[in-house]
Structure formats: C-alpha cells, structure tokens
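Take a look at this one; I'll ask things after.
All protein chains but one are shown in place.
Presenting subunit A:
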C-alpha cells in the first residue's frame, strides 16, 4: 500500500517553508527552509527535541498557521494564504486533530463530543461507529469527567476520525499518558491509518514511537535533519518506553 501510495502525487507538498515569529525584539526562526512531501495513506512520525520546529510544521499542515515564506499545498489547496474562513473550511473538511491534552468538551458525553464534529461534516461516520473503532462502544454516554485519560484520548481520536478526514494530525498524543494507556492509544491511531487509509502525522519526542511509522522525519533547529524509512512497521503493542 505504501509503495502504491508513493506512486501517486503527494498529498502535501512543502517547499522552502520558513516561519519567523517576531516576539517583541526577538526573532525566532521556527522553520528554516523545510522541504517535505507526504503521501496519501502514509504514517509519518515527526521526531525531534522541543523547539525543533515540528509543531510549527504540523500547525501549518493543519491550517492553524501560515508560513512566512515558501509554499505548501494540500491537493489543490494553497495553505500559505492567511484567510480565516478558508482555513476554517479546510480544517472542517479535511483534517482531524488529536491533542496532547485531549481538549474534549467537558459538558458533552463521549458520543456528543464526536457528534459535535459529525454534525458539521459532509459524510461522517455515526458517532457510535467511530467510538466502536476506538474500542469505546460501551462508554457512549459517559462524560469526560467519568473517563480515564486513555479513554478521553481515544474519544478525541474518535472525534478526529469520525468525519473521515484525509489527514489525521496528532500532537504528542501520548504525552500525558502512562505507557500502558499510551500504547493503547497508539494502537488505535495505527488502526485508523490501516483500516481507513487516513494519512497520519504524529509528533513526538519519544523515539520509540518512530518504529510504528512508514517514515520518520527527524527535526532539528527548524530544519529536516534526515528522513528514515522503516522497512517494517512495528505494531504499537510491541512498543515500550
């Protein structure tokens, strides 16, 4: 499948991306010329220390931020144009997000948190199906306060994938979880990638996770330091840290 996907045109094409934050009198160069293609269906891990630019790239890919220079395209979409309405439409239609701190809506149950997204999507799954996919068919009507961190993160994944996005962007999805729960969450992400063919980008500074990926992009100092391709993707259940 990976071989097949690579045959087509990349789903993301980034060329010469730079991002400079002007913070008062200090200039922070978060990205310093990044070239990267991401292919449909691919499982990509962005690895690097804090401040290496991986989150900035993810934010740009997710339509949360625009680059200072360079080009980045998602299919026909130009992601360099700072147009709030267009960005919102893009996120709404194509991108699923998973955050380190879940960012569930505490006043909505698991099912309703998912419905929140399916109600504004074009061709969504049923919330129940999305929750079944992450193994939470039995926790539909529980509020976030009634669930463990791992369960909350799985609801967040269900919420991200329920609209059948082309892209799933995960920023430190296991950052707030213990090993056991973290592995469970990674299994779900891998399953979504495998079964739904969703292009998946995971940010982490946990090198162990890199084993799950098709490709591992090492970040350092705002640039792509190197790209590794895993000959064999390890199952998440085999990971430990």
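In this section, a contact is a pair of C-beta atoms (placed from the backbone, for glycine too) under 8 Å apart; a residue touches a chain by one contact, two chains touch by 3 or more; residues count from 1.
Just so it is clear, contacts and distances are computed from a predicted model.
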{"item": "Omitted chain, identified by the protein name its UniProt record gives, among \"Outer membrane receptor proteins, mostly Fe transport\", \"Peptide ABC transporter permease\", \"TPP-dependent pyruvate/acetoin dehydrogenase alpha subunit\" or \"Phenol hydroxylase\"", "value": "\"Peptide ABC transporter permease\""}
{"item": "Residue, one of A:95, A:161 or A:236, that touches the chain absent here", "value": "A:95"}
{"item": "Residue of A:20, A:116 or A:196 in touch with the missing chain, whole complex considered", "value": "A:116"}
{"item": "Given A:44, A:104 or A:224, the one touching the chain that is not displayed", "value": "A:104"}
{"item": "Residue among A:42, A:171, A:187 or A:214 that touches the chain left out of view", "value": "A:171"}
{"item": "Touch list for subunit A against the chain that is not drawn", "value": "55, 59, 62, 64-65, 84-85, 88-89, 91-93, 95, 97, 99-101, 103-108, 112-113, 115-117, 119-120, 143-145, 152, 159, 171, 176"}
